[in-house]
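Here the complex is missing one protein chain, while the rest keep their positions.
Note that the chains are named A and B in the order they appear, and that numbering of residues resets to 1 at the start of each chain.
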Amino acid sequence: MPNPEKKEKKFEPKIVAFFCNWCTYTAADLAGVSRLKYAPNVRVIRIMCSGRVDPQFILQAFASGADGVLIGGCHPGDCHYSEGNYKMLRRFRLLQRVLKVLGIAEERCRLEWISASEGDKVKTVINDMVEKVRNLGPLSIPAKMSDIDEEIKELEKEINREEVPQHA
Amino acid sequence: MSNTNGNGTIKGITPRIGFYICHCGHNIAAMVDVEKVQKFVASLPGVVVSRDYKYMCSDPGQELVQKDIKELKLNRIVVASCSPLLHEHTFRRAVEKAGLNPFFFHMVNIRENVSWVTDNREQATAKANALARAAIQRVFFHKSLETKKVPINPDVLIVGGGIAGIHAALTIANAGKHVYLVEREPTIGGHMAMFDKTFPTLDCAACILTPKMSSVKNHPNITLWTYSEVEKVEGFVGNYKVNIKRKPRYVIEELCVGCMDCIDACIYKEAKYPDEFNQGLSKRKPIYIPFPQATPQVVLFDPETCIDFKSHRCKKTCIEACDRKAIDLKQVPEYKEINVGTVILATGFKTYDAEKSPQYGYKKFPNVFTSLEIERIVNASGPTNGEVLTKEGNIPKSVGIIHCVGSRDEKAHKWCSRVCCMYSLKLAHLIKEHTGAEVYNFYIDMRTPGKGYEEFYDKLMNEGVHFVRGRVAEVTDWALIPEEEHKLTIRVEDTLIGVVRRIPVDMVVLAVGMEPREDAQDIRRMFNISCSTEGFFLERHPKLAPVSTFTDGIFIAGGCQGPRDIPDSVAQAGAAAAEALSLISAGSIELEPNTASIIESFCSGCKSCIPLCPYSAISFNEGTKKAVINEALCKGCGTCVAACPSGSIIQNLFEDEQIFSEIDGLLKFAGIELEEMEVVNA
Partner (left out) sequence: MPDKPKIGFYWCASCGGCEESVVDLAEDIVMVADAVDIVFWPVAMDFKKADVEAMEDGSILATMINGAIRTSEQEEMARLIRRKSKIVIAYGSCAHMGGIPSLANEFTREQILEYMYQEAPSVVNPEKTRPMLEFKHNSQTVTLPEIRNLVRTLDQVIDVDYYLPGCPPTPKLLKAAVLTLLSGEYPPKGTVLSPDEALCEECPRKESKPTDLAFKHFYRPHQILFDNKKCLLAQGVVCMGPATRAGCEALCINGNMPCSGCFGPTSRVRDQGAKILSSICSNIDPKEEIAIDAVLDDIPDPIGTFYRYGLASSLLRKKVMED
């Protein structure tokens, strides 16, 4: 029995996932139907094709507080729309370079090919990613930016204080 | 239970949102605190009403939504229940009936994505909250959309001329619609044409199949293309464009009457090449007809073995022999392009390669046969005219039939092939009938569910066929006792009596299982459907849409979808034909309005999007110098939207603002943030 005193907060990563309708989203449904249990940290947004994933979505997710972003598409050659997944792959390769320069670890952004029948893989990938991101710790961009922006709030207050009498 | 709240506004939009969370009996409510989610959502901006209900998809559930739409003047509906792939259409229809445009509806998947995959109630509830919040934010940006109707071309393509393809073709053709039946082999008939008798009725396979084969050939509504393959498929439900390659037979099909004079005239007096139809157990000439009832009755050349193709020095006696001048050694492949509205894939299966289980000695010992070989051997028109003989030419005194070869085996395939128990019983019966031999069945479990199947098993036991329960360890020619000399000994643990037995037999039959065809992956890619883990074509829903696929207008039937026997294949073929006919009879189909469009005034004409469209739906208008999307060709993947560098393309149902708001909702406002939860640090 764990000692209740020893309860402490464990970092639970927040991961936003973009799953394509035809392969990975269907696989996630299959994982559900098969009652496979996996980490609850991933929240899925359904899109029709991984080709719809605009790199802006990934950056926005990070900027809004995601600790990780997972993109799931059909295996190469299997795209319901022929080649949308290749287009995502190409963007992903360059986006990873951009993220690296901007200090976001590779493991935080992941592109996986999961076909409709791979319910198991949904579980494995999600558990693996959650564990890796958990080890990296929180990314917390909103908190970090608001901490940095504190430096300009001080002066704002100061100027306002100084100038209030002039107004009166 | 309900909670109401005032209006909320995002970017000047003031929606009136109704939120409904489904218990789905215990499916959701057992893991997600639905009341908590209901209350949480009630507190969100824009939400006018928030309710939880036992079964949202039921009539009273739908009526609840409809009543609220009317009485509370709701203009956005969010339902948190199962996967949208299951019930999105149900709720859209319900919303539409209440007078609201169905695309103001959005569905949150808290069953497949939450309750079924989470084992912690608190975490599941938090996740449901986040997903619900995202949906609430998303519907702020939903718009009224019109669905697009596309006409269905009434012609149907059926790929594969086995029993499933044949049955589907006749069903549709009899309904007065035109069918293109494309078969890769020189004849239709598939596996069933190889069988002698069928279980459990023991009626003659040829007798029940060949009339159907000739009906196919003669049906005015069926275009039969054998020795042909589908090369390319384009288009979408209702309007598929298919390219078919007709391989050269070097015989003009329309002229050949199947008299076989040419075969007799071949300079090879003796047949010397393995006959594919007879599993290589007999020989054929370079010019041949696969089997007597082959449909069409047209001979063909095998260029690999014909001297003229190899050396150009043949006397061409075959040509002289044909008084109809049907032979054309210069024939080239013929390419056909057809337009069809629906497709049925009945491409069948292949049998397990017994060489992959070396313990059974296939190809090592001449008297080990596969079940398909025995099917040919017991067949009156087979290589031995129905005589069951060992390779030495003797009538076997004892025969062992080993079940589950390649099935229910971690080293081969995990699945049960469903037909082997029954066909093994049938073969046991036939072998005993033909030879009077002692027949042993080595089984793991006898699986005989089906009409008359268990009775057939009973009958066999009464006939004196032996049944040994246990997985065979090996087949060996290493004799330990004199009785085993010159025999094959089957070593097995008889699990009913708990001893290891060695049973010497003259002949071994391997009941090989069913597996996907080698090119199943290529076929599915061509037709844009999915395969399940084992490689069989994946149905849209295992129970409710067993012959549909995730691609509208493409249906599947028979062994390509999974192991099944003839009655099941025929039933599936009938179901697939009915699905196709139902689309044809509706005349048109409504498409998801998730197409993309370019806002002309914003487009700079940079042409970046044009090469990205796999359907060539985007073109450059030389007049306006802007790109335009042909909505009829757009299938709604959204790739161009993601790539438009000036943000000038929008995709209905998946607009940037909708997705951005979903991202935001997932991360920022969820009532209980994941990190706020206490988790025992073990």
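Structure notes:
In this text, contacts are C-beta pairs under 8 Å (C-beta built on N, C-alpha and C of every residue); 3 or more make two chains touch, one makes a residue touch a chain.
Since we're looking at a predicted model, the values are computed, not measured.
Looking at the complex as a whole, the chain kept out of the display touches A, B.
Of B:Val95, B:Ile172, B:Ile554 or B:Cys603, it is B:Cys603 that touches the chain left out of the display. In the complete assembly, the contact with the undisplayed chain comes from B:Ser648, out of B:Asn27, B:Thr476 or B:Ser648.
Those residues of chain B that touch the chain absent from the view are 601-608, 610-612, 619-620, 625, 639, 642-648, 656, 660. On the side of chain A, the interface with the absent chain consists of residues 51, 54-56, 58-60, 62-63, 76, 83, 86-87, 89-91, 93-95, 97-98, 101-105, 136-141, 144-145, 148-149, 151-152, 155-156, 159, 163, 167, using the contact rule stated above.
Note that only the chains that are shown with their structure count from here on.
Residues 2, 6-14, 16, 21-23, 25-26, 28-29, 31-33, 35-38, 40-41, 43-49, 51-57, 60-61, 64-66, 77-78, 80-84, 87, 91, 115-118, 123, 138, 142 of chain A are the ones that touch chain B when the two sit in their complex.
Those residues of chain B that touch chain A in the complex are listed here as 83-85, 109, 111-114, 116-120, 123-124, 126-127, 130-131, 134, 525, 528, 530-533, 538, 550-551, 594, 612, 614, 635-639, 641-643, 651, 654, 656, 659-660, 662-664, 666-668, 673-675, 677-682.
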